[in-house]
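What you see is the complex with one protein chain gone and the rest in place.
Up next is chain A:
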Amino acid sequence: MEHHQSKSFPISHVIGFVVSLALTFAAAGIALKTNLSFKVIMWIIGSLAVVQAGMQLFMFMHLREGEDGKTNLVNMIYAVFMVIVIVVGSIWVLTSGHAAH
């Protein structure tokens, strides 16, 4: 893992900041300036939010830095996997087919 010295130019922070702004404006634009249906808009801005949250974890939260960088990353992947399995899995199983009625 690369270590950021305090002296060197914080390039990743700047990139992160700019990308965050772009994603936010994109979301606002889609929500306010397009005629897409409510459902589609929700899906798009929801996805953009997830992308932005993920990116910020790397750019600002120093996910991969320090001696525990790898551990953090593994823990995050594990947590995301568990959430998908438990939450998304349960919703899917319990709302499809006969179970829904």
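For this structure, a couple of remarks:
Definition applied: a residue touches a chain if its C-beta (ideal position, glycine included) is under 8 Å from a C-beta of that chain, and two chains touch if they have at least 3 such contacts; residues count from 1.
Just so it is clear, contacts and distances are computed from a predicted model.
The chain not displayed here is annotated in its UniProt record as "Quinol oxidase subunit 1", chosen from "Carnitine transport ATP-binding protein OpuCA", "Branched-chain amino acid ABC transporter permease", "Molybdopterin dehydrogenase" or "Quinol oxidase subunit 1".
Within the whole complex, the absent chain has one touching residue among A:M42, A:M61, A:V80 or A:L94, and that is A:L94.
For chain A, the residues in touch with the chain missing from this view are 78, 81-82, 85-86, 89-90, 92-94, 96-99.
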